[in-house]
Structures are given as C-alpha cells and as structure tokens.
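Note that one protein chain is taken out, while the other chains of the complex remain in position.
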C-alpha cells in the first residue's frame, strides 16, 4: 500500500504547516483582509485555456503583508486557482493575458460577492460600459467585496461571451472562490446529527467541477503536499483519513445536467434539513458539503460519479479513498 | 440617457397610481376578494397562440365591485396576463376560444390553488369526466380557490394534451398566477440578512418564462406605465431604480432544462437559508425571489441569462438595468 503510506506522510507535513496558513484560529474574529491577486490566462499544451496564479498578497488592517503565492500550484490548472476569502475581506484581482498566439480577450466574472459594474467581467455589448477583459499587453483589474451575506462556494469564469456568442468558460477558464462565513462555522451531518463544525476542524477540501462528461478536481492548499494547492486534473482519486472532516465543493459548467453521487456517505442539502447522498448539478449551480470520512462505513475506495448513465458510460467518475 | 429618463418619469406615474391598485395597505388583513375573469385564447400574427385579457372584475365581501381590466395589456401576450390573488381569494375564470380558423380546443390548467376536478383544464381522456376546454363558440369556466397554504407563484397553461398527444402549452398558451400570502410578507435577503419584507414595499415585479432557448417577459401592472401590465416579449431589458425592492418570478416550460443566473445579485432559495445567485429550472418548476436592486454593487446593466452554454449561444439572455 505505497499510496496509503505516502498519504500518511503527506498528512504529517500538513499538520505541521496548516497552522501557518489558517491564520490565528483564536477567539476574536479575524480582522478583514485585503487580498491583491494576479492571475494569468494561459494556454495548456492540450490547447485548452487555464487560469494560473501569478501572485497573491494578503494585507491585514495593521498593515502587515504576507505573500502566499507559494501556496498555489505552479503553472496553469483546470480548474484555476481556488481563492479563499472570508466574509468581510476584499480582493483586487488583476488578470493578465497570456494566451499563446491569440488576441482573443479573456475575463473573470465572479459569482456571489459584491462588485461594481466595471468588475463584472463582461463585454461592453452586455454591460453597456466597457470590455472588462484582458487583452494582449493590457491587463484588467476587478475589485471584489466579500460582504456579509456572501459566504458560500462561488464559481469564477471567463465571460467574454457576447459578440460573437462564444467565450472560454467551457474551454478551461473557470475556477473557484470560497467565501468562508465570518462565524467560522458551517453546518454538517455528523454521526447522524446536524451540527455546526468549525472550519478550522476541516482537514481537507476538494473541488470537483462537472464539465460535460468529466470531473476536474483540485485539493486546497492547506492540506497534503507542502501546503500547495494540488491540481488533480480529470476524474481524480481524492483521499482522506478515517474520521477526518472533509469539505467537498461540487460545481457544474457547460451544457450538461448532472447528478452527483458519493458512495457510503450522506450529508445535509445546504440551507435545509434534508439528508441526501445525490444532488442535481446544472451549469454553475454548486453545492458544498461536509462529511466525516468513512463515518459508519469505514475505510475503502468510495466511488463518486455522475449518476446520469450516459455520463457514467463516458467515464465521469472517481474515487474517494478513505484510509485508516 | 433617454431610456433612463423615461424610466424616471414612468416611476413617478407609478408612485401616484400604485396606491389605487394595491388596496388599502392598512393594518387589518384585506378581506377575501372574488375575482371574475375572462380570458381569450387567440392567435398571434406569428402563428403562435396566446392568452388575452377580456375582463377582470373584483368583488369585495361588502358587495363593492371594481373593474380592473384596464390594468392589463391590450391584445394577446406571451406569457399571458399575470393574475394576482391573495390567500383567501376565489376566482372564476372563463376561457373563450378565439383561435383564428381552428377548431382546436384550448384550456387552462392552473397549478397550486384548489379546484374541483371539473376545473382541472384537462381532456376527458385524462380526467375521466369532461373535455374541460373552450371550443369555438363554447367557452369554459374554471373555479379556483386560493386557499390558505397556496401562496406562491404558479403557472397556468393549456392542457388539451391527451389525445392526440400534443397541446398548446409550449406554443404560447402559458401565463402566471401569483397568490400572495395573507400575511402580506415574503422573506428576502436584504443587506446580507434574511428579513420579511412587506409586499407593499415591492416596487417592481418581473415575470420571466424560460422556454427552450428564449426568455419571455412581463412587468406587472402596478408599476411603470400607467398601471398597465407590460408585455416584454423576448429576452427583455427590465429596469429598476437603485435600492428598490424587486421581485422576480422565473418559470420553465417546454423540454429544456435551464440554469437561471442574474449578475451582481444574490437571494435566498425559497423555503431555505441557502444564499444563491443561480438555480435549476425544469419545465414548470419556478422560483420567485426578491432583491434590492443594485445592493452592494450599484447601478449598471446587470446581465441575466441561462447558464447552459448551448442556450447562451442561442441568445437566451437579457439585462436588468439598475439606474440611480
């Protein structure tokens, strides 16, 4: 079981370094942070487009600044870098045009948070104001406010769509923004009861985008491999230790309608008291949920997949490996 | 900005006349009203079918009767006239056959409210009782009760479907029934908090039907243009002033599955505490939600669209114009 052993080692690293990433989980609420982020839209060898982290700096109200760029994967990834804010934070996100041999504009439209119309990431034909996109040699800057009431998992994606009526959101230019609640707590079904769990007790977070007949995955940066966000690419195996709290973020994009199912686990449909193990995913609808890995079922290779037969037949599936 | 100026003037008219429409928003609950409505199923020049308001009278328990037919658009529209009841109200709805050169029966099947089987709007082949439809020269009358517990936004549509297995619900014969709660209040996410807002504080209401790859819109009659319900036809621009409470009613029909998204705004998924800015729409599923126009984001041309790429490419989109 080489894979399992590797995971154990990685976890040890994680426990050491996680505290450096999650800032001061002490009693008083964290002060709001100002994030300055630069992303680049690049071309993958496959010809797909992808966002890439260039720089992420975080400033506290007391003026302290930290550079957390090293927490991200190197190079463009699908999905793009997962950005994590907290209610109250602000972000200034600059997009650099880095497509090879293409004058095609690229943009970032974000969901959920507040921003003025000039940060909408759409083209003038839609917003009536400006082409809010990066062009070769001309970056574009978006300003976001994670105001109270915007906690949640939100997609960000290209929105140059408009004229002509094509864009790049379904060609790889999509990523995830997580706004954690100021309370620091999220509801979860644990041992058969709905309780609030501390975000600081969540040991792993996985992003799974459902695009047509493929899952595109990512593991967040405060976890396994030396703090770095880990691109998992297509239909990945994701792993956890038995009993760990794990948060999944599942988001759709493209044209297909999906039905996400994870074997052996169940959770609360967000905002309700409904216990489920399967849910609808339409493009850009999303669901974040917390499970206790292997709760009541033990370790194993727990299958996850789209339950639309047509998509299963195209291989839209992966494994949630729970080890002791 | 001619359009903005026009809107401002129209709003002024609205403020004057709205009080004549919304009856006595004082403390004691409104007495239940008896509505007598006549609709006609007509043919549009395009060949599509559409419902048309012929007459709408409202009787109070004290015997007072008012004719509010003038509040509706003139001529057939898609969607059909939006009918607004309150929990406790009753309605007698007569449908007149007005199709040009066609003996095809037409009917009204309504969702949500109470009615006996002879008001189901189906054919005898389905209900075992009668062909509950209008034929040339033979109107049909339906009786509805907006009983307690039926508050909500509900579709009404042709249901002659049965034998043969075709009908006219996806050929234009659909419209909206709003049953407002007796409490006069609906939940909304305002400034990041879930609160109950008074219906009388809602300044604008927009209906958006999602049919295959097109939005069909309507603005309710107590708003902009001299009280009249305004047909907005396909993929409309809808407008509001910054800070106004606006209620959207989004309903699906036909065969396609949709994902509704409005830029720059977020709201509560009905009956839950889940904050969303995108939701699934299958045929006849619907969602009504309230936003404060431009809250936290300011004025602008806020794009709304189906997030299914295939449908975006077919132009399934419009604008929510928020002006100062």
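Every chain is named by a letter (A and B) in the order it is written, and numbering of its residues begins at 1.
The working rule: contacts are C-beta pairs under 8 Å (C-beta built on N, C-alpha and C of every residue); 3 or more make two chains touch, one makes a residue touch a chain.
From a predicted model like this one, the values you see are computed outputs, not experimental measurements.
Engineer: Out of B:48, B:69, B:141 or B:282, which touches the unshown chain?
Structural biologist: B:282
Engineer: Of B:112, B:175, B:294 or B:318, which one is in contact with the hidden chain?
Structural biologist: Going through B:112, B:175, B:294 or B:318 one by one, B:112 is the residue touching the chain not shown.
Engineer: Mind pulling the subunit B residues that touch the left-out chain?
Structural biologist: Interface with the chain not displayed, on the subunit B side: 109, 111-112, 114-117, 120, 122, 126-129, 145, 147-152, 154, 161, 165-166, 169-170, 252, 254-255, 257, 270-272, 280, 282-286.
Engineer: Need a quick check: the contact residues on subunit A for the chain that isn't drawn.
Structural biologist: Contacting residues on subunit A, toward the hidden partner: 189, 191-193, 257-259, 261, 263-264, 266, 268-269, 271-280, 296-303, 307-310, 312-313, 315, 317, 319.
Simple rule for what comes next: only the chains that are shown with their structure count from here on.
Engineer: If you average the Cα atoms of subunit A and of subunit B to get two centres, how far apart are those centres in Å?
Structural biologist: Chain centres of subunit A and subunit B, defined by C-alpha means, are spaced 37 Å apart.
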